[in-house]
Structure formats: structure tokens, C-alpha cells
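Yeah, one chain of the complex is gone here, protein chain that is, but the others are all in their spots.
As written, the chain order gives the labels A and B, with residue 1 at the start of each chain.
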Amino acid sequence: MPETRPFVSLATDFGAAYTAICAGVVHTIAPAANVLVLSDEITPFDVREGAMLLRQALPYLPVGVHTGIVDPGVGTPRLPVAIETGRGDVLVGPDNGLLLPAAGKLGGVVRAHALENPAYRLPEVSTSFHGRDIFSPAAAHIANGVDVADLGAPVEPLALDVPPPMIADGTLTVPVLYTDRFGSLVLGAERDDLAAAFGDLAPGTRLDVTWETGTARLSFEETFGSVAPGEPLLWIDSSGWLGLAVNQGSATDALGLTGADTLTLRKTD
Amino acid sequence: MPETRPFVSLATDFGAAYTAICAGVVHTIAPAANVLVLSDEITPFDVREGAMLLRQALPYLPVGVHTGIVDPGVGTPRLPVAIETGRGDVLVGPDNGLLLPAAGKLGGVVRAHALENPAYRLPEVSTSFHGRDIFSPAAAHIANGVDVADLGAPVEPLALDVPPPMIADGTLTVPVLYTDRFGSLVLGAERDDLAAAFGDLAPGTRLDVTWETGTARLSFEETFGSVAPGEPLLWIDSSGWLGLAVNQGSATDALGLTGADTLTLRKTD
Partner (left out) sequence: MPETRPFVSLATDFGAAYTAICAGVVHTIAPAANVLVLSDEITPFDVREGAMLLRQALPYLPVGVHTGIVDPGVGTPRLPVAIETGRGDVLVGPDNGLLLPAAGKLGGVVRAHALENPAYRLPEVSTSFHGRDIFSPAAAHIANGVDVADLGAPVEPLALDVPPPMIADGTLTVPVLYTDRFGSLVLGAERDDLAAAFGDLAPGTRLDVTWETGTARLSFEETFGSVAPGEPLLWIDSSGWLGLAVNQGSATDALGLTGADTLTLRKTD
């Protein structure tokens, strides 16, 4: 049976109710759309966390219209944009870097246009709830077949500002991108960065990790189950990021890592 | 492509799992329905918060069957009701005032009937989970085309008890309706009430606000971005209510407003 329902996802820092209002706007304008709330619980105003979530999640969602809204600049002149990707998705949201890492995972930016055309906004646009009044209507109209170029002028979308991993003197220094709900840290480096710093790391290799306020010793492992419950490990998570976790526990609680911004890794002597 | 799937929304104070059970009941009885969870995280037993959410959200959802359940009286003789609105929606829930403000926004109450007909309940009705056993089946059967009048006797639904804003001696005293997840207060007054108290307020006008345990000075603004991050403002939120917020922060945390019931506003001398 062919399935032609357009697919629309929503990821926001609004909480359940405001996100559902956005879903309601999509359902009203595009009643045939299949709407998935990817997240309504991004940490408020945390553009980086939202960007990492979209980058991680969207490759697993159907080709569709993906709306991402973490928007500290609502009410200021930052642009709303729609970005068409190489895979055929359209990403809709504020032009603050939120959407770019995900676009990179979806075949890159093909074209981007500002959301300016009042025909594709709600009749009345509030100053604070652009998710409802601008982003969701644009997403719904695109799901209905409106061409991205009809939304407004072409734009060059802004990149997300994330510090790159740094290698020096046998250390790898990486930013903490976010902490998931299990208290595991996701770090801004991938397997290649690890290899560039330390060569080919065998599972079980011991590492020292230091941060602003503490230090810990742990092993690099392929799986959680390779360390005892309660023990920390460094590993490559399911989306390819370096992660610091505790088997069946919380790394932030167990190691006092809450609030850590940057970690430095070094092989234990 | 015409889309004829009936639309059903659910807003509850049950949490995710119990609300999803209600959604499951709707899907079982009305498999063609498009079901949206508007919220599963209304503060438990807070009828006023739920009523304000429905009033704010439902105008943005498709015409459909909207189930609202915040029901401190479950297990007592309060009536379950279905309310048909001028827009063509049917609101389903307990008759405790929860649904009335939303009905007012949807063209008013056309007719209301008690949910009495056992044919439109689950075969076994528990004493505590009327969301699953009475409200969701009723919503699903209405979505399937059952006439509201077949559900039970006509009733006159109860109004929600909210104190009105009061104007006296150059002050406007307003109830706190609820606090959103960003820590912003939504107040029980609209732009007209503000104008009645203070005349036409220019953006940037300074106001003093006092409550049971504190006081603050802030400005009336059209947008969050008009004040520096961390600074408070009074504004008109996206659904037309007066709001007290802090730009990129939490008003309850920054000003110590947690638990405030009533605010009094006065223009700064």
C-alpha cells in the first residue's frame, strides 16, 4: 500500500503544551500530514543541545519537513529560515545555527530561504510565539507542497558555533555538548579525533580525564556491559560521538561532572 | 487530497502513560482518528491551569473532539459532559469549569449533554479512571459520528471560577493563572484591562508590581528582546494574556514569585 502522507517533525524547548499547539497548527493547515514530536524538552534556550539532537535524530526519521525551534532571539530581527537538504528534507526554524549540523548529516544545504511570505504565516503574528505563528505554518505549507523558494529571499544560513576538539602533547581536549537524561555526557569529538590523539585505542585502555573541578580514571570500552555497574567508561555512542558514561548509573552524579564545559583526556601512564 | 480523518485531542494531568492509555482507547474505538496529546503534564488537580491551557490552545487545533481531564472530583457525583461549540468542536471532560473558557473561544456553548449512555462507555467503569472508561470512549464515539444528544440528558455546564481583574486607585490587581515551564507568570487580565487601568501604555513604561511577599520594578514591553537578558518585563503574551517574564530567564526564580496568587500593578511615579 503506497503511503503518501507527508511527514512533519517538531523539536522544541517549549514543553508539551506549546509544542502540541504547533502540532495543532500543522494538523489544521496540512490535515494529511503525519506529525511526530521529536522533542518538546530541549533545555530552554540551549541551541547547541537542540542542534546536536537534530543532527543525531533526523537521519533516522523519514524524509520530510523537520521543524527545530530553540530561539533565544525571538522578538529580535534574527531570520526565520527553511533549509532544503541533499536528502530532500526541509528544515524549518530560526537562523541561529540550530539546523546546520543536521543539514550536514542529511546531504548538506541545497538552498535556504527566509520565511517572509505572509501567505505562509498565521494571519496574526505574535512577537513571542513564532513557533506557532511562523515556523509551524511554514512547515505545514511546505508539507502541502509549497516550494521553499516561495517563502522568501534566498539566504546563507548561519553556522553553529561549537569549539572543535583540540590535540596537544598527548591530550585530547573536547567540549561537553550536552548531558542526556541518564547523566551521560556527549562530547564534541568522534572516533577519528580519538584516533588522531591516541592512535588505535584498544578496548580496556585506561585514560585519565580532567575538567574544571575534578579528575577521574576510566577505561575506553566498546559497550556499557564491559565495566561493572557503577563504573565509568569512555565510549563511542550510538550516533558516533565520544561519550562519558557510568554503567547503569549517572556519570554527572557519580563523578561530580555537573556543569563541566570541557574535558581533557590523556592515556594513563 | 481530501482528509476526512476525525481529529481528537487529549489534555490531562495524568502523565504520559495514563494519557497514552486514553489515546489507546480512542485508537481502539475510532481507528481512523488522528489523535494528538495536547498535554499530559497539567499540574495535578489544577483545574484553572488546565482551563487556561485549553482556552489558549484549542483555537489553533483543527475542529474536532477535544478531551480535557483535570478532575479532582473523580469518584464523586460530578457530571461528565460533552459540550458542542459554535465552531463545531465537541469538548469532553468533567463538568467542573475546565472546558468553559475554551468553549468561549470556540464560538460558545451550543449544547451540552451528560455522558450517561453505557453504550458509549467501556463495559466496566472504574471509580478512579474515568479518563479511560468514560471520557475517552465518549470522545472516540463522537469522532465516529455519534450525536452528542445520544450521550445523555442536556445539561447546563458549570463555569470556571476565576477572580476578575480589579481596578482601583490607579492600580490593577490580577490573579496569577499559572506559571509556565520557563517560570513566566500568566495573569488573569488582557490588554483591555491594562488600558482600562492605565490608559494607553507606551512600551518602556515603568511599573511597580507587588504581591503577597515581595515587590519588583519592571517595564511594559512588546517583546522579550526589548529588555536585557535577566531583566523582568510585563507584556501581552501570544494568547492575549498579560504576562510577567524575565528575558532568557525565570521570573519565579529571579523575583521570588513562586506561589504568588495575586499581583497588583501601579505605574512608577
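Note that in this section contacts are C-beta pairs under 8 Å (C-beta built on N, C-alpha and C of every residue); 3 or more make two chains touch, one makes a residue touch a chain.
What you are looking at is a predicted structure, and each value in this text was computed from that prediction instead of being measured.
The chain omitted from view is touched by exactly one of B:Pro44, B:Pro154, B:Gly170 or B:Gly259, namely B:Pro44.
Between the chain not shown and the residues B:Val74, B:Leu218 or B:Leu244, the one that touches is B:Val74. Touching the missing chain, out of A:Asp40, A:Asp71 or A:Asp95, is residue A:Asp40. Interface note: of B:Asp133, B:Glu221 or B:Asp237, the residue touching the hidden chain in the full complex is B:Asp133.
By the touch definition given at the top, chain B reaches the unshown chain through residues 4, 14-18, 20-21, 23-25, 27-28, 31-32, 35, 44-45, 72-76, 126-129, 132-133. For chain A, the residues touching the chain absent from view are 1, 3, 5, 7, 9, 11, 34, 36-41, 53, 56-57, 60-62, 180-182, 222-226, 235, 237-238, 248.
By definition in this document, only the chains that are shown with their structure count from here on.
Mean C-alpha positions place chain A and chain B at a centre distance of 31 Å.
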